[in-house]
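With one protein chain withheld, the remaining protein chains of the complex are depicted in position.
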Amino acid sequence: MSTLVSRSIIAGLSFLFLFAGVSLAETIVVNGSTTVLPIAQAAAEAYMKQNPDVNISISGGGSGNGIKALLDKTADIANSSRFLKDGEIKMACEKGIFPVTHRIAMDAIVPIVHPSNAVTNLSVEQLSLMYQGKITNWKEVGGIDGKIVIISRDSSSGTFEVWQEKVLHDAKVAPRALMQASNGAIVQAVSENKYAIGYIGIGYVNAEVKPLRVNDIEASAKTALSGVYPIARPLFMFTNGWPSGNIMDFINFLVSPEGQDMVKKEGFVPLY
Amino acid sequence: MSRSARELIIKLFFFACALVSILVLGLIVIFLFMEGLPVFHAVSPGDFLFGLEWYPTYDPPSFGIWPLIVGSLVVTLFASLIAIPLGIFAAIYISELASPPVKELFKPVIELLAGLPSVVLGFLGMAVIAPWLQETFDIPTGLNILNASVILAFMAIPTIASISEDAIYAVPQEFKEASYALGATKFETTMRVIIPAALSGISTAVILGMARAIGETMVVLMVAGGAAVIPESIFDSVRPMPASIAAEMGEAPFRSNHYHALFATGMVLFFLTLAFNLVADYVSHKFKEVGSATL
Partner (left out) sequence: MMRWRYLKQTLFFTIVRAAALVIALSIFVFIAYIVFKGYRVISWDFLTLPPTDSMTKGGIMPAILGTFYLTAGAIAIALPLGVTAAVYLSEYAGQGGLLRIIRIGINCLAGVPSIVFGLFGLGLFVVFLKFGSCILSGSLTLGFLILPTIIGASEESLKAVPQTFREASLGLGVSKWQTISRIVLPAALPGILTGSILGVGRAAGETAPIMFTAAAFFTVKLPSSIFDEVMALPYHVYVLATAGTHIEKTRPIQFGTILVLIALVLGIDLIAIIIRSRIRKQKRW
């Protein structure tokens, strides 16, 4: 038995050492919002190609998770689709951490419907009433006679928060709304249901769904950046203090023309 | 060191290792309480458990997990309706009907079913069953109670089938022989002798199968639809407790009330499954058949 135990312990330890020291590359740990994931990933891929000695590890637990990791010093960069909350600022002070905000892209949120839907434009007011469950039939907004199926993002997602703030003005979403865990899931749900309405980041719009104009303004890079389009928000990366070294370099890369090209390719709105 | 002292030390070492399970169980309770209880500064236990509104990110937030509890119970109930008959039938098939070579083949199949990763089944429900349901029944979403229940049923079947089969197998041969000798058919023997004799084992199997379904996360996260409401039809979406925890944990600010509320939801889930397990344990011990001598 002692041999069995010691053997398994040795096996366990040697497995641990097997990759201790395999790679001495500097690792940048990026954690946070699932919305920022595609941008961070594309940028990391390109950056690592240029700087083979840097390793970038990205996880997408969510904005809260990323900020928590930054405050715990387990992440170098926190992706976030929202600004810090009161509690988080307080905690940062307690821990002696000073989160610095880097705006890396804009995200415009677009209401989408099934391509066969005749409606092309809705006001923020109409959207708000729909999501509160006060407008329930498409004919009330100029469409066919059919019950509106409202599809929303998870109430804990950053995308939902923007919707809540900019469209619902803090009114509650009808509990009947179907909550989806991702932009992709909303596209899928809306593309398969001709009575559905959903909302997604502008980058996720594809041919399977029809984006709507809001207050007669089309969602585009230009209208989002200028602030004319009503449902847009900045995306952030937070660092602990002003970054230096590779972290600085990576963020600079992201806001450089090359990095912003990638932002555009992933379907978000570049900063310039 | 004397031989007996050494033996004692070794025995104590093994004993300590045996206690690890209890220790882990204790740690789970401690950490769930530590991170979960603070939510009750913000909401009373009654409002938390029976509150009808789960709006954790609003200002002010509502932390009522009743719709989540109902969601969990509803999918478990419907999953059981499918899994209990199928599981028990599979057990009867293995122990009473299958020829030895078929049996050799069928038992591993059940075990493989148990081994299928839940995320894979969840993906199947999301990518294949949901669109199909939506088309076929012309319903707003295929991510609903029905879909989640069917998949959960397939996750509970192996548990129910294998434990029931053990119980049926343990029924003494004399019982069957006596029944046949009285002129009973195989069907009558199965229904009136074997199943009643194995009933405690079968009940244990059913309870454990339900516990498995209620605690399953990935399937309900991907397939149940996620609407935190009390459902009105089998085509409605629900947000069972594990789905809510898995979906929201990442977005909840660290040690906020939302974070604590999710841990508290974990507490409810933990104690619910614990209760299922304790009942199963009680049933299997209380009514244990110890051979033919017990009758």
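Going in written order, the chains are labelled A and B, and every chain counts its residues from 1.
Simple rule for what comes next: a contact is a pair of C-beta atoms (placed from the backbone, for glycine too) under 8 Å apart; a residue touches a chain by one contact, two chains touch by 3 or more.
From a predicted model like this one, the values you see are computed outputs, not experimental measurements.
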Per the whole complex, from B:Ile245, B:Ala261 or B:Val283 the residue touching the absent chain is B:Ile245
Missing-chain contact among B:Ile65, B:Val193, B:Leu208 or B:Ala228 belongs to B:Leu208
From B:Leu81, B:Val120 or B:Leu182, the answer for touching the chain not displayed is B:Val120
Touch rule applied to chain B and the missing chain gives residues 3, 6-7, 10-11, 13-15, 17-22, 24-25, 27-28, 31-32, 34-35, 85-86, 89-90, 92-94, 97-98, 104, 106, 108-113, 115-120, 122-124, 126-128, 154, 157, 161, 185-188, 191, 208, 211-212, 214-218, 222, 242, 245-246, 249-250, 262-263, 266, 269-270, 273-274, 276-278, 280-281
Residues on chain A facing the left-out chain by the touch rule are 1-5, 8-9, 11-12, 15-16, 19-25, 27, 29, 31, 34, 37-38, 40-42, 44-45, 48, 55-61, 65, 69, 72, 74, 181-185, 187-188, 203-204, 206, 208, 266-267
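One rule holds for everything that comes next: only the chains that are shown with their structure count from here on.
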Dist(centroid_CA(chain A), centroid_CA(chain B)) in Å evaluates to 33
Listed in rising order, chain A residues that touch chain B in their complex are 34, 60-65, 67-68, 71-72, 85, 87-88, 91, 149, 151, 154-158, 160-161, 164, 170, 172, 175-181, 185, 189, 192-193, 195-196
Residue positions on chain B within touch of chain A in the complex are 53-59, 67, 126, 131, 134, 140-143, 221-222, 225-229, 237, 239, 247-256, 258-259
